[in-house]
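Apart from one protein chain that is not included, each protein chain of the complex appears where it belongs.
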Amino acid sequence: MKKEEGASVSIWSKAQSVRAEWLWLVTLVLIIVPLAVPPHVPFTVNQSTLRIYEYVKKLPDGSVIVSGGSGQWAFIYETSAAFMAFLTQIKNKDVKLIIFPLSTDSLMFEPWAVKVTGFDKVKEYGKDWVVLNYVPGGADITLPAFMTNIRGLCRTDVYGRPLDELPIFKTVNSYKDITLWVDCGANSIPSLARYVAPYKVPILGFVHSAYYGMFQPYIAAGQVYEMTNGIRGGGEYEKLVGYTPWNLGTVTMDSYQLYSIYILALVIIANIGTQMLKKEEKKQ
Amino acid sequence: MVSKVLYRTILPYVIFMICFVPVLSNYYFDVPILRSVETELRNWSTLIGLTAMFLGLANITIYYYREIKRRKHLEWQFGVYSIALTYAWIIYGLSQGGLTSPAYNEIYVFVKGHSEAAQIGLLTFFFVTAAFRTFRAKNMQALVLLIFAFIPFIGVAPWGEQIWSGWPAFSEWILGGITMAGSRAILIAASVGLVAMVVRIVLRYEKGGLIRG
Amino acid sequence: MINIWIPIGIAIAIATWSFLIKESPLFRWAERTFISAAIGHTVVVGVYTLRDRYYPITVQGQYLLLIPAALGYLYLFVLWRRGRWVASYPIAITMGVGLATQVRGTIDADFLGQTLGLIREGGRIVGSPPQTAFTNALTIIVTLFSLSYFLFTVRPKGAFGSVYDGMYKLGQYCLLASLGAMAGNYILGTGLAVTMATIIRIIFSLQGYG
Partner (left out) sequence: MSVFLKGRIVDFLILAVLSISTWLATYFARKGKAREIRPIPALDAIYEGVGRAAEMGRPAFMTPGAGDVGSARVIAGLAILDVMATQCAKLDVPLLTVFGQGALGAAEMIVAEAYRREGKPELYSPGKQVLFLSGDQYARTAGEAGLFQREKPALNVFVGDFYSEMLYIGEAGARVGAMQIGGTTQQLGIPLMAITMDYVMIGEEMFAVAASITRDPIQVGSIMAQDIGKIVLFSISIIGVIAMLVGSKIMIDLLSM
């Protein structure tokens, strides 16, 4: 009996000093397995994601959507699930998309997302969608100018073609022609609230989980219509839309399921181990 | 020597005040000339900040050069590689026309974008070990940290809402209430500390980035 | 058409994750590639921005801008032992403008803005549904207790000392609760999403999509 107890204590103390590399290996397996065999765990759709979906669904024909956001390439990955779901949703609607990047990384990210979702195959460049050039100087300077005179601020698109040659800008030039503003990224919501919201242009945000809490006051004040909550919001949006090429949100939620249980188990083991070691020390 | 002290410590402080006072007071007082002074000074500081990148480039070049000179195996090779890649990147970027060129975009996305994403991906792994090591209820403080960390953690996980359907709402409530209150306290307190620190610099008890002594 | 950058991108991701096993030349290659690319990118963007900023000097004749342009290069004096102090001048300008902006911004947004937010919450206690009232009251109390953690010098003597100690302890717990919830919510979503995105991206690259 005594011997057994001693053995169990040594297992606990062994568990305390397990090498980090093994823990990481298990993590990697937990991440890769759901990719190979997606279990598609069920989860409910949050009210805020639903509101965004309904809003986009009810957009009138001929709407002009501006996609203007900022962020770092790698961090936008988290919000890209929602953004791609959004692109998939508007793909088959009669809408126009203007990409106005507020950072150099969005300049590369947003056209890439358009390509991945196949939006560019359905729509014609120049007539239905366009990528504007990045204008340096910061959102405080560029956004007010953009809202009043797009052609005056941007002059050319990203490929160097003058805006006057692009058919989309025959009818679009200022805030009066913009139906909706979407922001894929993170840190531009405060500037948008300051410079875009006063013109009564509704704003939808696809933001990180960290900013979801931080930017809640803007929704309460009515400056931003609604936001999605990080990767979970992306998963919910994907569920509503049905399918996006990457399915990043859904796949991540699958992994998250395993990953969170794994971490919970580790923490429980660590805590029991600490208590056991304490007992052992007391005995001695 | 009087002139040495004048040039090295007094004059920089005077310049600091010349920049500090107009920019600060323009926010409070309605004086037209202050506005143009502030715009000009802001322009200046942007230009200076941009030029500082050449010091950074010089610094890293010296560091790599030292690495090469030490001739330690597997160090000098990387020194040569880093110098070559840095300057090749600059030359390539400038010759391609920078951000707006598709060719530059491509290497930016595949080299820098992929690197960044892979580095951030490491966070997932590091959280596992950090949780294993730190989230132990050694005392009351650790226990409180542990319990509150797990509320939103389970709230996001799909199994959380299956064991209790109110979990996501509960975690949102914690985030909107207690977390918001705590971070608000941190913000307010930090703002007081920040102002006190700047006042100390103005009163010359602290030197900031200027020369000491 | 095979894009030559795709295998390089994949190799970088794998080399970066090799850090989990050991710091090896493989990781060092990824690290150095990343640093060099980041510095190179900074300089490329910086040179173009500088060109735009210098534009008024040459075209509009704003010769006043020549002063900061020259001041910026004074930074390089740091590298010279005897002239190191010259770099104080550009530092003084950056410090002056930066700190002034920060002071006025932080008083307005953090000190006043957050205090106003706190007071407004007080207005939502009376006459609102019990759940809202409770949440708002709790928020106010937690904020004030947390703030008391940051009092450094005012511990009174005697009986009030223990009251202060109690507030301090409670404040500490409030802060810990807040920080714990933030950590739990934040890092998991972002980290895991980016990891997944990287792996998916590798798979897609192998299949020939960008």
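Letters A, B and C name the chains as they come in the text, with residue numbers starting at 1 for each one.
Here is the rule we use: a contact is a pair of C-beta atoms (placed from the backbone, for glycine too) under 8 Å apart; a residue touches a chain by one contact, two chains touch by 3 or more.
Please read all numbers here as calculations on a predicted model, not as lab measurements.
S.K.: When the whole complex is taken into account, which chains on show are touched by the absent chain?
M.R.: Displayed chains contacted by the hidden chain, ordered by label: A, B, C.
S.K.: Using the touch definition up top, pick the residue from C:W5, C:Y48 or C:F150 that touches the left-out chain.
M.R.: C:F150
S.K.: Of B:Y13, B:F135 or B:W167, which residue touches the hidden chain?
M.R.: B:F135
S.K.: Of A:I52, A:A74 or A:L143, which one is in contact with the hidden chain?
M.R.: For the chain that is not drawn, the touching residue is A:A74.
S.K.: Out of B:I15, B:V37, B:M53 or B:I178, which residue would touch the omitted chain in the full complex?
M.R.: B:M53
S.K.: For subunit C, which positions touch the chain that isn't shown here?
M.R.: Missing-chain contacts on subunit C: residues 16, 19, 23, 27-28, 30-31, 34-35, 37-39, 41-42, 75, 78-79, 81, 84-85, 87-88, 90-91, 94-99, 101-104, 107-108, 111-112, 115-116, 118-123, 125-126, 140, 144, 147, 149-155, 175-176, 179-180, 182-183, 186-187, 190-191.
S.K.: What residues on subunit A make contact with the chain left out of this view?
M.R.: Residues touching the hidden chain, for subunit A, are 20, 72, 74, 210.
S.K.: Residues of subunit B in contact with the chain that isn't shown?
M.R.: Touching the missing chain: residues 27-31, 45, 49, 52-53, 55-56, 58-63, 66, 112, 115-116, 119-120, 122-123, 126-127, 129-131, 133-135, 145, 149, 183, 185-190, 192-203, 205-206, 208-213.
Everything below uses one rule, namely that only the chains that are shown with their structure count from here on.
S.K.: Would you identify the shape of the chain contact graph, picking one of line, ring, star, complete or other?
M.R.: complete
S.K.: What pair of chains is linked by the most C-beta contacts?
M.R.: So the chains sharing the most C-beta contacts are B-C.
S.K.: Counting only Cα atoms for the centres, state how far subunit B is from subunit C in Å.
M.R.: Centres of subunit B and subunit C (C-alpha means) sit 5 Å apart.
S.K.: Between subunit A and subunit B, tell me the centre distance in angstrom, where each centre is the average of that chain's C-alpha atoms.
M.R.: Their C-alpha centroids are separated by 22 Å.
S.K.: Roughly how far is subunit A from subunit C, centre to centre by C-alpha average, rounded to an integer in Å?
M.R.: Chain centroid spacing, subunit A to subunit C, equals 19 Å.
S.K.: Where in subunit B do residues touch two or more of the other chains?
M.R.: 99, 108, 112-113, 116-117, 119-120, 124-125, 127, 146, 150, 153, 156, 175-176, 179-180 - these are the residues of subunit B that touch more than one other chain.
S.K.: Two or more other chains touching the same residue: where does that happen in subunit C?
M.R.: 20, 45, 48-49, 117, 185, 188-190, 192, 194-195, 197-198
S.K.: Please name which positions on subunit C make contact with subunit B in the complex.
M.R.: Touch list, subunit C to subunit B: 3, 5-6, 8-10, 12-13, 16-17, 19-20, 25, 28-30, 32-50, 53, 64-65, 67-69, 71-73, 75-76, 78-79, 85, 88-104, 106-107, 110-111, 114-115, 117-118, 135, 138-140, 142-144, 146-147, 149-150, 171-185, 187-192, 194-195, 197-198, 201.
S.K.: Enumerate the contact residues on subunit B facing subunit A in the complex.
M.R.: 99-100, 105, 108-109, 112-113, 116-117, 119-120, 124-125, 127-129, 131-133, 135-138, 146, 150, 153-154, 156-162, 168, 175-176, 179-180
S.K.: Quick one: which bits of subunit A touch subunit B in the complex? Just the residue numbers, please.
M.R.: Going through subunit A, the ones touching subunit B are 20, 23-24, 27-28, 31, 41-44, 46, 72-75, 77, 104-105, 107-108, 112, 133-134, 158, 160, 209, 213, 216, 232, 253, 256-257, 259-264, 266-267, 270-271, 274.
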